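My questions will all concern the structure given below.
Only a single protein chain was left out; the remaining protein chains are all shown in position.
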Amino acid sequence: MLPRYYFMSVKIILFGKLAEIAGGSVSVDNVPDTDSLVDLLNKRYPELTTIKYVIAVDKQVITENTGLNKKSMVALLPPFSGG
Amino acid sequence: MLPRYYFMSVKIILFGKLAEIAGGSVSVDNVPDTDSLVDLLNKRYPELTTIKYVIAVDKQVITENTGLNKKSMVALLPPFSGG
Amino acid sequence: MKERKPKNIFVQGPIAASFIADSIQKHSSKTDIGGHSIFLGQVRADKIEGKEVASIEYTAYEDMALEKMYTIREDIFAKYDLTCMHVYHSLGSVKAGEISLFVFTSSAHRKAAIDACEETVERLKAELPVWGKELLTDETYHWKENK
Partner (left out) sequence: MKERKPKNIFVQGPIAASFIADSIQKHSSKTDIGGHSIFLGQVRADKIEGKEVASIEYTAYEDMALEKMYTIREDIFAKYDLTCMHVYHSLGSVKAGEISLFVFTSSAHRKAAIDACEETVERLKAELPVWGKELLTDETYHWKENK
């Protein structure tokens, strides 16, 4: 039997410069955690590796590898420049 | 011969609570310095001794006894409360 | 679960001086206020490689920004004795010389209003997911980064 996450699809939203590279949102399948997500995105969009960003899961910036489920709201955030 | 300051008249301006006691301006004769001025004013307006104030000579707050001449601009300033 | 009702802070386009005046005027009925502190962020016509910034196009991750702002607001109210706080940030295009950020704190005493305003500005610059794309006079652009 396959692990539960196997068919899981996670939607990622991207902002600023990142959205120019990969679009405002992308769907990825089969990513149990944020480390796997980054690996996959880096393969799909090599230019992402050249850009500084943080990842937010459920609107909280994460600082270590974080598990994902199909309800996870994942966002890739380049350096802020509000104000 | 009398000393030069003998006939000297100095005009003092007063503000805030002090003006209520002694008026907005008073003239005093025969005061060679600010210490003499305070002595004279305290005799003329005993209530002044109950009030905190600083003295400005030529628009500068003084912190020690200061000589006066007939061109001196003397002001008695109660605690500031602008803003 | 805690009930969260973040107030919207985003306005489309620049923040007008008349909007700021209205906001100030509304506080005249709050006679327990002794001091207001206001910070305004204005779009600067910075020179970038010989070109000039003509405007900034702001975008935000609005949901997250409003939640963050809610937390910042709660923290600031817990720390300072404030009467009120108002924050507005532009989305979309704001030209050089126009205002894109308006932070307004009020208190009985000046110290709380001033310190709260400064801390709110610093925190929202660091924590709100908002991005400014600087559009240059030659129609190229540059992504701004807060220091």
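Think of it as A, B and C in the order they're written, each chain with its own count starting at 1.
Quick note on the criterion: a contact is a pair of C-beta atoms (placed from the backbone, for glycine too) under 8 Å apart; a residue touches a chain by one contact, two chains touch by 3 or more.
Since the structure is predicted, the reported quantities are computational estimates derived from the model, not experimental observations.
Within the full complex, the chain left out of the display is in contact with B, C. Summary of contacts with the chain left out: across C:42, C:71 or C:140, the touching residue is C:42.
Here one chain is not drawn; of C:84, C:108 or C:126, the residue touching it is C:108. Chain B residues in contact with the hidden partner, per the touch definition given at the top, are 13, 15-17, 56, 59, 75, 77-83. Residues of chain C in touch with the missing chain: 17-18, 20-22, 24-25, 27-45, 96-99, 106, 108, 110, 113-114, 117-118, 121.
Here is the rule we go by: only the chains that are shown with their structure count from here on.
If you average the Cα atoms of chain A and of chain C, the two centres end up 28 Å apart. Once the centre of each chain is set as its mean CA position, chain B and chain C turn out to be 50 Å apart.
Taking the mean of the C-alpha atoms as each chain's centre, chain A and chain B sit 76 Å apart.
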